[in-house]
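Part of the complex only, each chain left as placed.
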Amino acid sequence: MAAPVGLPPPVGDRAAGGEGPPATQLRPGLRREAYLDEGVFRHELVSVFARSWCCAARSAHLAAPGSQLVAAVAGESVLVVRQADGGLRAFRNLCRHRGARLCLEPSPQPARVIRCPYHAWTYGLDGRLLAAPNARELPPLETLDRGLLDVEVEEWAGYAWVRLEAGTTSLAEEIEPQLLDRFGDPATFDRYGIERLAVGHEITYDVAANWKSIVENFMECYHCAPLHPELTAAIPEFRSGYGSVSGGVGRGARLGPDVEAFSASHRASRPRLRTLNDTDDRLFYGVILLPNVLAVLVPDHVAFFRIEPLGPGRSKVRVEWLFEPEAVADPAFDPSEAVSLLDTTNLQDFSACERCQLGAASTAFDPVLVPAEHVMETFHGWVATRCSPGPAPGPY
Amino acid sequence: MAAPVGLPPPVGDRAAGGEGPPATQLRPGLRREAYLDEGVFRHELVSVFARSWCCAARSAHLAAPGSQLVAAVAGESVLVVRQADGGLRAFRNLCRHRGARLCLEPSPQPARVIRCPYHAWTYGLDGRLLAAPNARELPPLETLDRGLLDVEVEEWAGYAWVRLEAGTTSLAEEIEPQLLDRFGDPATFDRYGIERLAVGHEITYDVAANWKSIVENFMECYHCAPLHPELTAAIPEFRSGYGSVSGGVGRGARLGPDVEAFSASHRASRPRLRTLNDTDDRLFYGVILLPNVLAVLVPDHVAFFRIEPLGPGRSKVRVEWLFEPEAVADPAFDPSEAVSLLDTTNLQDFSACERCQLGAASTAFDPVLVPAEHVMETFHGWVATRCSPGPAPGPY
């Protein structure tokens, strides 16, 4: 039986403290409709994803004006374009003439214009309609009001963050409270300098589970001992059932005594990220930036997860492993030990999420949360708030 | 034209006799919604399958306590577990913590406990919650009321029979009337000793047809002459249009005069089952045990079909060929001649069911039953009774 007697629940555990219920109580999880129902899923796309700043794609490598990204956000295709002034603009990936998708995948070369391949309607990098065939049969193009449809975009941490439905809060206003809640300060996260790191590896996972299951899984370490022997060998304190996310404000988990690095071999292959300080050394931080980002911060790299919800029971998770640019540029660069440990853990996690998705198909599905999982309730409340008031019945 | 003048309709043919309509009348079949509609299908899962004793899986080979089966019953996953006292217990295959599916497939080794791989909640073979990580943060487990959810199970004929929704009738009370209706006595079926036979071969068919079409096909032999040249070569009386199921109470069909065994070569490869008597020799019995079992009883083996409804237009049919354990244990055991004849017949039947499924997609679908098919009306009435009163409009 895996019921290790680990560390006591840390001081500061949110769910355990304050006016809340006693920690020993079981609390209800979400109803099965939250994971199964097509209508609930559509409602979440509109109410959670379209109204939130979603991480769309890594943009740091888009240097030249006219470089482009194509990303799926809240079920819509978005085109992100580097401007001449170094900023980003984002547009619906939709020609304003007949509605063709402009870009199926970004061209490897920076473009000077955005041209629809169907009828050659041509837009500037700023989205203005510049030219169309048979233009003399048309009203003056500048009066047509058929420029590309703007989408809000901000660039942060080397990523393009997009909000489909214009809102009043800035990206910083959404991110900073989450970082404060997690670290107690914004400086810890900033020290990893994610914006200047280089992608050394990437894996896309096709997961037969609802996006919320993937977030929930990242929120608790109660599963770490039974599910993750490799992970808990590297970070023994995870056997306590409390991880770095569920462990309280500022909590980082410590590598085991003989573990040099967060890698399959426990050996270090590279120095720590050069902007870190001694405080960060030997620590593992999990971070969640709702609605669609998970990140793992360890001394010598960062793994950055983007979740793309595809349906009630299907999600895509893209993970990018980020290293010092010099390390990646080195011909001898080999990230396999670092990648392998997290990849093994991810596959275990996503398989568990898929088991819960199968369970949600049962009419008897009726999950409960133990104290080590109470942090999930905050997430459920966050989703419920974004979704309400709304037309769909709330399963949260 | 295949319109052989075969045997006259047997005395005792239910549809032909009594106060019913004259045998020459065409009778209506089911409406297309019965085969096509997703709502009707869901209603049948709940009203027919969940409320009936369904054959879930062969259990005879589960000897050791802790041996397990995973079966799909009425759209739900069920775990069947051999107990220390030799009995069976069945549970929803659903962890009572976060709802993960406990077993994706049974382990080849008997287990001492049932443990969820996600968070290691651990149950006894009797379903009681025995242990959970961080247990001292939880209320006493025995007070939690989070043991596995019991499902009714009985063992008969070497199979586990499960009823999802608890009812008042025993398995025997559902099976015996069907056997009496078929054989006139329960002894004939019992003589085959299916519980002690061994599986010598198995085939799973993926059929693009509604489950009721598969049952209907087994209920009439009006198709035997045109569709089954191999079958009718072995059993010429099937050319009459009346088979063993539609042929009346107690009716067994006789192998042809030069046919030694029910096999592709017509040659016998093994003696008759040792519990049979001379009365059973050279006879073929079809048997239907609603809702999901078909069986073929011949002198030297039994073929046992389980139908699993997957959707309005899709069903899985698992066929196990059962022989004397000594025959199967013989290194020279070769069931291919026996399997081949029935497999050929099954493929012809399922292809015909798939044609009817294609036909049901037509707005002009309007089936009629001839006298040799009137036994189907009993089946349609049985389904209608189980489905009513209910929320779905009855297409029966």
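Order of writing sets the labels: A and B. Residues in every chain begin at 1.
Please note the rule applied: contacts are C-beta pairs under 8 Å (C-beta built on N, C-alpha and C of every residue); 3 or more make two chains touch, one makes a residue touch a chain.
This structure is a prediction, so every number in the text was calculated from the model and none was measured.
Of the identical chains making up the complex, 2 are displayed, while the complete assembly in this file numbers 3 copies.
We adopt the following convention: only the chains that are shown with their structure count from here on.
Taking each chain's centre as the mean of its C-alpha atoms, chain A lies 47 Å from chain B. Those residues of chain A that touch chain B in the complex are listed here as 1-4, 9, 23-26, 29, 32, 222-223, 225-227, 241, 352, 355-356, 358-373.
Listing the residues of chain B that touch chain A in their complex gives 75-77, 92-101, 104, 115, 117-120, 122, 131-135, 137-139, 144, 146, 149.
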